[in-house]
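The complex is shown incomplete by one protein chain, all other protein chains being positioned as in the whole.
== chain A ==
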């Protein structure tokens, strides 16, 4: 998924090979991750697609099914992955993810600790941010989930950047071997305050911390725990509003004025008072906020380890 493998880097000459992970785009709200493999087919409401037709085509291609339906084949990115991954837990979405990485000041080379791994939605973006030389150590106490996440990182080509550990972080804290080595720690746990002393211990001087919690009571308790070790404690909520765009064709009325609006189609109409009005069609591109949106995801609490 990442360009740190030069062979997978996006370019005009980059084509889909056997075994590549492809994001199949039907519509903006309907996408699927598929691994291209010579003898396989993809069947959806648009028909039957033969993978063998995809191989050798560039990413970004439009491909057709036996009955003439079509889909687009896109190169995977962490953003697309978040939209197609299999939800084994609640996950973080683009607005929270982007803000977390920016606010934690994660740059290439950083060492980041995370718990819980969940479905690995955030982890994928963390891996991109620390690449090519940094590393993400992520922990979940759910063995099966950790295993599935590991499989996913293998599939998305991130295994060299991410290690998944099975561990009860609220009970045991992060492993001692990371003491004083982490640039950033991120928690998405039900009782994050239990892991905060350990997070403080793992961080380098001036290291950054973030905890994501859906409920305000969790935030309250976390902030209390943070005050012992941290400063610059700030809590945010970030949301996205999306817009719909369409071209509207509207009729516009005007009184007769000789030939002033050249080529526009005009119709003559008689008004009640007997005068003639002309109408023409005007088209405008209009935008409005979408009617439905996510109203809440969670609160993001950030802090910086106190300088002694």
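Please note the rule applied: a contact is a pair of C-beta atoms (placed from the backbone, for glycine too) under 8 Å apart; a residue touches a chain by one contact, two chains touch by 3 or more; residues count from 1.
Assume contacts and distances are computed from a predicted model.
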Listed names "Ubiquitin-conjugating enzyme E2 G2", "Ras-related protein RHN1", "Guanosine nucleotide diphosphate dissociation inhibitor" or "tRNA (adenine(58)-N(1))-methyltransferase non-catalytic subunit TRM6", with the criterion being the UniProt name of the chain not displayed: "tRNA (adenine(58)-N(1))-methyltransferase non-catalytic subunit TRM6"
From A:240, A:253 or A:282, residue that would touch the chain that is not displayed: A:240
Touching the absent chain when the full complex is considered, from A:41, A:74 or A:91: A:74
Those residues of chain A which, in the complete complex, touch the missing chain: 2-4, 6, 9-14, 25, 28, 58-62, 72-75, 77-79, 94-95, 97-99, 101-103, 105, 107-110, 125, 128-129, 131-133, 183, 204-206, 216, 219-220, 223-224, 231-243, 245-247, 285-287, 289, 299, 301, 304-307
